[in-house]
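Read the structure below first, then the notes.
All protein chains but one are shown at their positions in the complex.
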Amino acid sequence: MDLTKEHARKVYRAMVTARLLEAKFSSLYKAGQIVGGVYLGKGQEAVSASIGGRLEMGKDIFAPLIRDQAGRTAFGEDMLDATRTYLGSVKGPMRGRDGNIHRGRPKEGLIAMISHLGTSLSVLGGMLKARQIQGRMDGCVGATCIGDGATSTGSFHEGLNYVAVEKLPVVVVVADNQFAYSTPSSKQYACDDLIDRAKGYGLVGHSVDGTDTLACASVIGGAVDAARRGEGPQMVVAKLLRLGGHGEHDDGSYIPEEIRTSHYGRDCIEVGKAQLFERGWLSEDELAEWENEAKREVQAAVTKAQKEDAPDPYREDWSSLSRGSFRNW
Amino acid sequence: MDLTKEHARKVYRAMVTARLLEAKFSSLYKAGQIVGGVYLGKGQEAVSASIGGRLEMGKDIFAPLIRDQAGRTAFGEDMLDATRTYLGSVKGPMRGRDGNIHRGRPKEGLIAMISHLGTSLSVLGGMLKARQIQGRMDGCVGATCIGDGATSTGSFHEGLNYVAVEKLPVVVVVADNQFAYSTPSSKQYACDDLIDRAKGYGLVGHSVDGTDTLACASVIGGAVDAARRGEGPQMVVAKLLRLGGHGEHDDGSYIPEEIRTSHYGRDCIEVGKAQLFERGWLSEDELAEWENEAKREVQAAVTKAQKEDAPDPYREDWSSLSRGSFRNW
Amino acid sequence: MSVTYIDAIKDAQYKALESDESVFIYGQDIGAFGGAFKATKGLQDKWPERVMDAPISEDAMIGMAIGAAIEGMRPIIEMQFADFSSVGFNQIVNNAATHYYRTGVPVPITVRMPSGGTPGSGPFHSQSIEAIYSHYPGCVVLTPATVSDAYHMLLEGVAMDDPVIYCEHKLLYRWLKSDDYEGDGLRLPIGKARVTRPGKHATVVTYSAMVHEAVRAAEMLQSEGWEIEVVDLRSVKPLDTDTVVASVARTGRLLAVGESFPWGGVTAEIVSRVMKEGFHLLDAPPMRLNAKDSPIPYHPKLWAAHRPTPESICHALKELLAY
Partner (left out) sequence: MSVTYIDAIKDAQYKALESDESVFIYGQDIGAFGGAFKATKGLQDKWPERVMDAPISEDAMIGMAIGAAIEGMRPIIEMQFADFSSVGFNQIVNNAATHYYRTGVPVPITVRMPSGGTPGSGPFHSQSIEAIYSHYPGCVVLTPATVSDAYHMLLEGVAMDDPVIYCEHKLLYRWLKSDDYEGDGLRLPIGKARVTRPGKHATVVTYSAMVHEAVRAAEMLQSEGWEIEVVDLRSVKPLDTDTVVASVARTGRLLAVGESFPWGGVTAEIVSRVMKEGFHLLDAPPMRLNAKDSPIPYHPKLWAAHRPTPESICHALKELLAY
């Protein structure tokens, strides 16, 4: 696609905001203030924001995965949703019943993932299929991110095949960060590049350097546009590296030095900054302002969530069934 | 591969024998003498015998699927195994506990499939991996057949990825007969040809016309040879048509006339006969002799199995656990 | 006119499609072919957009249904056999069944499970899977035993806002007949068990096809002067403890019968509930009768000995009555 200044700035701003938000979660985690584990998207912001930023909340559907804070931010998820969820506020979207990256707002097009990898894609497909039956597709697109490791799940395969067979307007972004937890890609797949899978499903395939911010904005944005134009399901494989451990409990020391210092070890935030500066699409001052604004917002969200109540077991109704099941009883 | 007369004749003889054996099962089914359902391989004999016939029982491993009587015959499965299983003799390999195509002799390299499609491939992979660990690979090959429909299972995907990652000497033969039960391929996959999947797993891919008997013998045999030579896992996609219903309870009337009368509607047995005759690799007399021999054998097996006892519930031990679990109790 | 259990399932789906535009059916071979058991015969003709063939992808089929339900649809998913739901197990218990609790958004999906044994079907086309979906929180599990229940409970299940596991027994499909969908007794809401046959000497609590085997056993014992009460649970989750306890209060003796495997499951849940609520009501130890603890055998002779039969139910009842 023709990359516009507007889209590039939107993507980059979400990246910067997400990085700062996640840095806060990391320090809160180290301070023992987080409920449960913390899983960050450091190094994957360009890929993630490029997909989330090309979708429109309220119209499109997004199924983020482990490392998609930037995509969520770009999509328009309220920062309070993340903050409340990590800090265990009952006011978060999951009300303390589920945590961290599992949060979502399905009715607003943000799928709440379960931990079992690969399972969101068919859910996304079903949401789109429903709209198709209801005649309210309205040019919407559904997108999901997935890691290299999760491509090995049967669930992902079935979901991918489903959206392909139904020719739904879907974009699947595979963030191939070369590791699944500690497991290198050589133990995960045997093809040269995961993009080789696209053809076998009948998908349009795109490859991109996941550390190249503007390339991501362009290629991934272009895939969304193609899906929206009715060109069928799209698959993007972005090559990159997770710039940290699997979660904040993990130092990622198993990632060899030569991979860390390789091309994909570079930081997309730095790359993006240089790219935007070079094009004159962003100034130092503006960036500083974005950063300050993000920091203020982060601090405000944390302060607010920290004051909120934890869920109260005595007020919890513990019901796994909705009232609606009982309407005929 | 260079197709030898010997291999071609072996393949074709198994095809002829299997066709006659299955015709017998079909008439016994209609006569109400079969226990349970009957699922035939009519039209798929060339593909099936080509894989089974290139393997060596006792050395290699074969995981047949629904339509692999010919492959079983070529591999060396005793005709009595099939006959006893269909007729419900307690002397069959499954002793009445399981039936029809589920029979197998795992210790002799013939995997006993469960109904859940796609699940045998990882089992096959594990058998090979075990031999590798034990240092007794000895040039063996593992092979399995699968239908177009079963390629949609997550289990098949995980198994295929596993054998690819481990670079095991495996041949996966996909018999794309254009239907899964009544469901046409258009509802099953969206790629042009399932062979497009091979690259995405890092497999060597081969395509073949499944109605062309000698092409099957050559291409599928060649894939086995390649795996045996250590060239890694191979995938063959054979295009063809099931010449009958899904099972003998089904008349397959949903298969459109134009597909029945298309190229793939031809009968590989007829094609193979013409090919072997033309090359002078088989004479009318020899064929008649093969057929007579097969008929005699079939009749003998049926007569024998029909005289054998059904399983006796009072002598059944009903134990799902082997004695070995109790050795320390 | 006479209708069968499979007619009930087909007609209920017809009615659901007709009266609610948000209903659709999805499953393998359920379109033009009408399904492995013909439960959807003719429906695609009438509603081509809402009766759809699926690839062999049980995990994706359930995932798809969850997504569609989030968007306001009420999908009915046909498993070709209940046994294959094991492949969709994860999506059912971990995704569908947790969705309302986690997000507040209910997922009204109905999974039709052709269940139970038939002769010559073997270990993978005969299973009764109600216990595993009942053990996990978040599903309603229906087990109709009559033509009328098959019809009405399917409609009620589709109308519910939560995941419904609808266990239809294959043995009843064509054998079980009724004059009409109102014909075989009092209609009851889901969650209420039915006293199928009144009695006073012992209570058999069961569900699905075993209701009929239990009634046969009761008839066999009648000639010996025993009056056996048979309670049909209708749904195993929710499980109507009150009706069961009330029956045990009358008879003093309990036999819980199920076709599934013996460890845990419905019969254990029944006995445990009765003991808690009606401890002093029992005159004899509560008994259970289930299938054997082995895979379901293929050969009809083995199969018939693997599951409870009128004879083995009689045998158990005699032991119970002799206590």
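Brief remarks on what is shown
When the chains are written out, they are named A, B and C in that same order, and each has its own residue count from 1.
In this section, contacts are C-beta pairs under 8 Å (C-beta built on N, C-alpha and C of every residue); 3 or more make two chains touch, one makes a residue touch a chain.
These figures come from a predicted structure and were not determined experimentally.
For the chain that does not appear, the touching partners among the shown chains are A, B, C.
From the options B:Phe25, B:Tyr162, B:Tyr181 or B:Tyr254, the residue with contact to the unseen chain in the full assembly is B:Tyr162.
For the chain left out of this panel, the touching residue among A:Thr73, A:Ser152 or A:Ser322 is A:Ser152.
Checked against the hidden chain, the listed residues C:Pro144, C:Gly265 or C:Pro308 yield one contact partner: C:Gly265.
The missing chain, though absent from the display, is touched by one residue of C:Gly31, C:Pro55, C:Pro75 or C:Pro123; that residue is C:Pro123.
Mapped onto subunit B, the interface with the missing chain covers residues 93-95, 97-98, 102, 104-107, 111-112, 114-116, 119-131, 133-134, 154-155, 158-159, 161-162, 165, 319-325, 327-329. Along subunit C, the points of touch with the absent chain fall at residues 83, 86-87, 89-90, 93-94, 97-98, 101-102, 123-124, 131-132, 134-138, 237, 239, 260-261, 263-269, 271-272, 275-277, 279, 282, 284-288, 292-295. Where subunit A meets the missing chain, the touching residues are 35-37, 88, 94, 96-99, 102, 114-118, 149-150, 152-155, 180-183, 187-189, 254, 310-314, 316, 318-320.
As a convention for this text, only the chains that are shown with their structure count from here on.
Remark: subunit B and subunit C have CA centroids separated by 36 Å (rounded to whole angstrom).
Separating the centre of subunit A from that of subunit C, both taken as means of CA atoms, is a distance of 41 Å.
The residues of subunit A that reach two or more other chains are 154-155, 158, 161, 165, listed in rising order. Residues of subunit C found to touch two or more other chains are 55, 57, 59-60.
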